[in-house]
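Note that one protein chain of the assembly has been removed; the remaining protein chains are unaltered in position.
On to subunit A.
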Amino acid sequence: MSTAPTTQIQLPLEPEAGRRKLSTAKAMVEAIAQQMHTDEKVFVMGEDVGAYGGIFSSTTGLLDEFGPERVIDTPISETAFIGLGIGAAVEGMRPVVELMFADFFGVCMDQIYNHMAKIHYESGGNVRVPMVLMSAAGGGYSDGAQHSQCLWGTFAHLPGMKVVVPSNPYDAKGLMTAAIRSDDPVIYLFHKGIMGLGWMKKNPRSIGAVPTDAYEVPIGKARVAREGKDVSIVTLSLSVHHSLDVAEKLASEGIDVEVIDLRTVVPLDREAIVASVGKTRRLVVVDEDYQSFGLSGEVIATAAEALPGGLKHVSRVAVPDVPIPYARDLEYSVLPTPARIEAAVRQAVAG
């Protein structure tokens, strides 16, 4: 184990996005394909990742390009195939394994948190598990309580997994590239609502500019999605877009909102949170995960620990600890909608 670096590590500069536009799904697939071309040890495995191309288009076209030896459809046996990914990673392969919905982690959680996440630590750093476990998260399309959860807070609570959550095509490609190249296990959670799927209500930012070449978005670095001075919204994934929409709307009223896109839940970019909240002194956390015992509390604790007495406002807009309801109006009453975010920001600046 090397000692702590004495100089600041220079992170790779992210390239300019350029003009070519891709959907988030296509950006993800491009990252996987590029890494498969670069490194023959990379392979993809999961349910319906082959001919179907991934239920949420996360692997579309890979079977045609790489064949069934490297794009492997599995039986519905998450414990076996995620565990298989672990063993293959331990032997030097670099599996990208899809758990179709994050909601399904319960049937295979032991392999995820007791094995994938702990082997490196338990082995005293002697065994590496360079594996990506990608999964679809999020609701908003009436898929009900067992197919709409985010759960990134659950994965993040358990040490040993990095947890990345892109909000747009540029980040989706860069974070996937970084995840595949990482020697650590990485949970890669993509929100269905940002994938740019033809059969789902499109978020306008689900299609965006993406560089052609391979590049990394560094794991553990947040992004200032919009600069502002009055209130900080700290958020991630689809909620970034809702927050930006709210910020643009309120700008005309003279309310200047800063939006921080966390990009990564583990490691959490606490510096970025503190820097923003230290400036605005007002914090609204927007999180599509359950409210209690999760990311929103962690962000607030981070700000409170770093800025004792320095906060004028703290609140959160999250799912209020209920299973995600099916009926559309019920579901949208618990999701962090733009209306809820806007109300929270107005309250923040009023105080």
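We adopt the following convention: a residue touches a chain if its C-beta (ideal position, glycine included) is under 8 Å from a C-beta of that chain, and two chains touch if they have at least 3 such contacts; residues count from 1.
Going forward, contacts and distances are computed from a predicted model.
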Open item on the list: Tell me the UniProt protein name of the chain this structure doesn't show, selecting from "Glycerol transport system substrate-binding protein", "Hydrogenase isoenzymes nickel incorporation protein HypB", "ABC transporter permease" or "Pyruvate dehydrogenase E1 component alpha subunit".
Closed with: "Pyruvate dehydrogenase E1 component alpha subunit"
- [ ] Have a look at A:L268, A:V286, A:V334 or A:A348 and name the one touching the chain we're not showing.
- [x] A:L268
TODO: Kindly state which of the options A:Y52, A:Y121 or A:F293 is in contact with the chain not pictured.
DONE: A:Y121
Task: Residue, one of A:E16, A:E65 or A:D110, that touches the chain absent here - done: A:D110
Open item on the list: Out of A:E91, A:D213, A:E253 or A:D329, which residue would touch the omitted chain in the full complex?
Closed with: A:E91
Task: Which of A:I82, A:V132, A:M176 or A:L295 contacts the chain that the document leaves out - done: A:I82
Open item on the list: Across the whole complex, list the residues on subunit A that are touched by the chain not included here.
Closed with: 1-2, 4, 69, 74-75, 77, 79-93, 95, 107, 110-111, 114-115, 118-128, 159-160, 162, 182-184, 220, 266-268, 270
